[in-house]
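Omission of a single protein chain aside, the complex is shown with its protein chains in their original locations.
We call the chains A, B, C and D, going by the order they appear; numbering starts again at 1 in every chain.
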Amino acid sequence: MSGKLDKFCLVGAVFALLSLVFPLSGVDPETGKNVAFVSDLPGLASAMVACVVIGVFFTWSGVTSVLRGSIILLVVIYGAWQAIATLYDHGLAGYASYGFWMFIASLWALVWRGIDVIANYRTLDQGKQQTANIIVPLAFGIWLLFLWEVITAGFGVPQVLLPAPSMIGVRFVNSTGILWDDFRQTFLKAVLAGYVLGCGSGLLVAIAVDRVPFLKRGLLPLGNMVSALPIIGVAPIMVMWFGFDWQSKAAVIVIMTFFPMLVNTVSGLNAAGRLERDLMATYASGYWSTLFRLRLPAALPFIFNALKINSTLALIGAIVAEFFGTPIVGMGFRISTEVGRMNVDMVWAEIALAALAGTAFYGAVALAERKVTSWHPSFRVRRH
Amino acid sequence: ADNVTLQLKWVTQAQFAGYYVALDKGYYEDADLDVTINPGGPDIAPPQVIAGGGADVVVDWMPSALASREKGVPLVNIAQPFAKSGMELTCLKDTGIKSPKDFPGRTLGVWFFGNEYPFLSWMSKLGIPTDGGPNGVTVLKQGFNVDPLLQKQADCISTMTYNEYWQIIDAGIPADDLVVFKYEDQGVATLEDGLYVMEDKLKNPAFVDKMARFVAASMKGWHWAAEHPEEAAQIVLDNDATGAQTEKHQIRMMKEVAKLLSKDGVLSEAAYTRTVDSLLSGGSDPVITKKPEGAWTHAVTDKM
Amino acid sequence: MTTDAATLPAARTGPGLWTRMMKGQTGPVCVMLIGLFVIWYIGAIFMNMPGQLDRYARAKQDWTVSQLVEATLNQDRPVLPAPHQVAAEMYKTIFATKITSKRSLVYHTWVTLSSTLLGFGIGTLLGILLAVGIVHVLTLEKSLMPWVISSQTIPILAIAPMIIVVLGAIGLKGLVPKAMISTYLCFFPVTIGMVKGLRSPDHIQLDLMRTYNASRWQTFFALRWPSSMPFLFASLKVAIAISLVGAIVGELPTGAQAGLGARLLAGSYYGQTVQIWAALLTAAFVAAMMVVVVGLFEKRVLERMGVRA
Amino acid sequence: MPASKDVVVDIQKMSLTFQTADGPVYALSDVDLTINRGDFVSFIGPSGCGKTTLLRVIADLERATAGDILINGVSPRQAREDRAYGYVFQAPALLPWRSIERNVTLPLEIMEISKEERVKRAHDALKLVELNGFEKKFPWQLSGGMQQRASIARALSFDADLLLMDEPFGALDEIVRDHLNEQLLKLWARTNKTVAFVTHSIPEAVFLSSKIVVMSPRPGRIIDVIETDFAKDRTLDIRETPEFLEVAHRVREGLRAGHSYDD
Partner (left out) sequence: MPASKDVVVDIQKMSLTFQTADGPVYALSDVDLTINRGDFVSFIGPSGCGKTTLLRVIADLERATAGDILINGVSPRQAREDRAYGYVFQAPALLPWRSIERNVTLPLEIMEISKEERVKRAHDALKLVELNGFEKKFPWQLSGGMQQRASIARALSFDADLLLMDEPFGALDEIVRDHLNEQLLKLWARTNKTVAFVTHSIPEAVFLSSKIVVMSPRPGRIIDVIETDFAKDRTLDIRETPEFLEVAHRVREGLRAGHSYDD
């Protein structure tokens, strides 16, 4: 192909080659022997060789098509499978050494290249493009989980510090009942209520502040202060005022989400161009008419900015607030309780649930943004 | 000097006066030890800290330590400065609660984070479900203070004889208006504030020796503290970086803690067995599922 | 009709002090504050009343309304402390105590502020770098963005102890771990805002740069960066407030030894509402000041960019 | 001097100075101008001489630093609030989040005109500027000239008695321009609207106007006011008549005088 070498493939090939040479494991202190050699592990060895081969091949020929990208990813999947099998079935867990980590580095370089190809894939076929768009973050995420698994197992990290994803997964699947109850308490009740109230009041106050300059000068500085109230201090007070149940958590969320919405909306309301304002002035458009027809639409990108930031803040707020007194259900309650009980896998199952819920929430807001502000330059598709 | 890092279970207060006194009075130094004391907090699980290599020895309650042991953190009790439990459930007299028989239908405040085990095994011994049903009790995860009782959000809350109980008194509710159920009196007491280390380290005789010196110096500190509550409280205050503790409260706490102390810090096998039995008897959801093996040793206290 | 300048009588005499105050920020803020205090006092009376009535009942004591009101405003452990109680506590701990003392709020504020600023600095930098990467590298946008978002849904308080333990094991103690937690919270608004901001230039402006065959960096500095300024500053204001929250959260798993977070927590253990409120207001004030500072920067920068008032 | 019923715009000794960071810019100086009902007044003058500024003052978008202005006998502000005029800006100023049709109906929405009426009027106006078929497109999907026409349609749908038009046909080709010129003339003849019209094209100014105002640059002054007396229902043919050429010549001379270079 072109004269350029493919750097990622080159790195992948070199590391895979090195991993064949360097020792795979440290020494078992009791027997005083190496735990494993390449020769003991035909599966892993074959994966390493495969990485060397495709690495070298694609270094020269370039990764020019989705097909080639897929080949790389397939080899990486095989390599990852072998790495995990080696860790668990051949007792490498806790003893992994240079050679092993070099192999992981090689996989890393290759997987990056493979994902890169798919990320740059362009087609007019909507369905295929959608699939490609989903595969990319998914592949990246699976890769991160794999790294996590390999690192915890390879270095023998104590599971009370950081359990392996496989353990968390098992725990997650086995505790769906508890997880659902917690989700309902924390997300469906506290987060949604607090989010709607907090964002709504932020928006309304921003409009009030915009409408009445006196408020802008008087309230905005105080608004800054309210939002900066640290949750740690606010949460116990809210529990005292609003009781143990979800209402106090919603109150904490209101306080947390209020300010981002206020600040962003105030900036956004000033984002409408001068010419457009003049235009509305020529229609003798009243304050509210101009607000709804010009200034709020122009502010939407800013408002969505706040909605997105708040969607993650709300979840954090609810969970943290539950550290300060709750009925004995809820994601925050479970997390703080299970840490104390050393059930760290359950803690991470809840964290995973929080991440899933939060990401879905954020995704929903982002989708709405795309629908509502599709006119904004940041969304307009470019053909080059 | 040998380095020792001690992780406390809770914030700097007279509950841990012995260690601060030993440090302040130079008992550790005399034992050729260089001791660092890390205070705990609501977010700190001592077993996690020690498993992560953040401490050599931790102060923890036995139920939590044994539960951690089952979860793969091999903690071993090397000494037990507190012979008696300070846990109690404190209720307002107005609520009409006179005995544990009155609990069903009530709302009770409980500390979680591994501190709920004594309560749960007590309830299972009483045969009271904790699911909030009409025959059971509604459990609240109480925060760090006594507000739920003062605000009437709970009928009873967990207190320590040396701490929260006095906060209620300070809040203006006289002792006559309170009904107190001490875990010791109810026969469900479990061992609190013991010293725990990781099992594998005990294979090393030098470590055992170091710990022996550490426990001896700590007990010396405890004895001094018990005899000089005012000075001990002052030492605690000097070590409190938050500057939030008050002298009155700490002196009182010191005096109460003194009542719980053991003479020599040696773990009583009988108390250990009683704790384990209580934890095993947890009905459908026992705290630990099988009798722990090797969860304590006298190796250290024997060498003192 | 004549134009206004000539007809305004104030133009000749010069605006009075009152007018000038009301035109600026001081006047309105004072008015709002007074309103706030009134609401606060009323709130304090009503929220503390049940407890006080209880106490009277327990002591079988008679009371008059004025006694009751006075008592509700001067409780030791009020549900909502009255402003003067908080003010007295703040005066005591800020002005009447040596600032090197552990009982001085100034000392604790400084502890928190230092990790806030460090965290904010690193977080802003990280946030901008991530945004730059996401805007320029397609693979990063597609693969990283969803995970950046997920990272924020992880409850920081839950993993903070692990972070602290792990960092402690590699020898990082004190300021840095706390700052890391600030960083973790505050980089996100910066990233989100900057991704939007860096993408906000008009198409025609991007086309212009294309006709110059400007490199990515040239386009970045000449076009993307300047047009992202409004987004950056809106994000920074949020980020600095959040990084204070982060620093305070970070103080808990370090054993809450010092700092505003430690004060809040200690107040909370002992039900010292007055102490909580004093620390809370101090934190809020500090945050507001920092937001003001960012706002001043914004004004300077926008002025230099020729944005009209 | 009280404005008579038939004076629409009455400007006396008006000046306007912009304060900028590096000193004042004298945009307009000592402008006297009267526009009567039914006048079609063109403003012509070198780039930067203050034509836009003058229109903006009439529209109450800019405040004069000195002088008296009356629109329909009331202050510009009052006139604006009475929705006395429709304004076509020099740039299209379309809202990017509205389709072309909804951009055109915007002023009608603000005036709370019923939905059917709005759609009907928008349809007619878009047809007039030959943009039918583009109702559902967004502004960035149109060419420059099409955007300009959309903004003209928007002002026309408004149907005010006074039309302020700032180079409305600048971005249009000669044929469309001639066509729109004729349409505008017809509209004017039919409705007796008053039009204030900025243009750079001398023939256009002469063809359309009943009165041509020639301006000189910084500080903008009125250097000549030429009244023409072509019939209201004139056609494009008049452009060959000697009267037409004579007026055009006079305008060109006035314009040239305002420039520094002579060639």
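The working rule: a residue touches a chain if its C-beta (ideal position, glycine included) is under 8 Å from a C-beta of that chain, and two chains touch if they have at least 3 such contacts.
Quick caveat: nothing in here was measured; it's all calculated off a predicted structure.
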Touching the left-out chain: which of D:Leu28, D:Ala84, D:Leu106 or D:Leu172?
D:Leu172
In the complete assembly, which of D:Thr52, D:Ser157, D:Thr194 or D:Ser210 touches the absent chain?
D:Thr52
Residues of subunit C in contact with the chain not shown
202, 204-205, 207-215, 218, 222-223, 226-227, 229, 305-308
What residues on subunit D make contact with the chain left out of this view?
18, 20-22, 25, 44-48, 50-53, 90-91, 136-137, 141-146, 148-149, 166-167, 170-177, 179, 182, 200-202, 252, 255-256, 258-259, 261, 263
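FYI, only the chains that are shown with their structure count from here on.
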Using only Cα atoms to place each chain's centre, name the chain farthest from subunit A.
D
Length of the line joining the C-alpha centres of subunit B and subunit C, rounded to whole Å:
37
Approximately how many whole Å separate the CA-defined centres of subunit B and subunit D?
86
Please set out, as single numbers or ranges, the residues of subunit D touching at least two other chains.
140
In subunit C, the residues touching two or more other chains are 79, 157, 161-162, 165-166, 203, 252, 265, 268
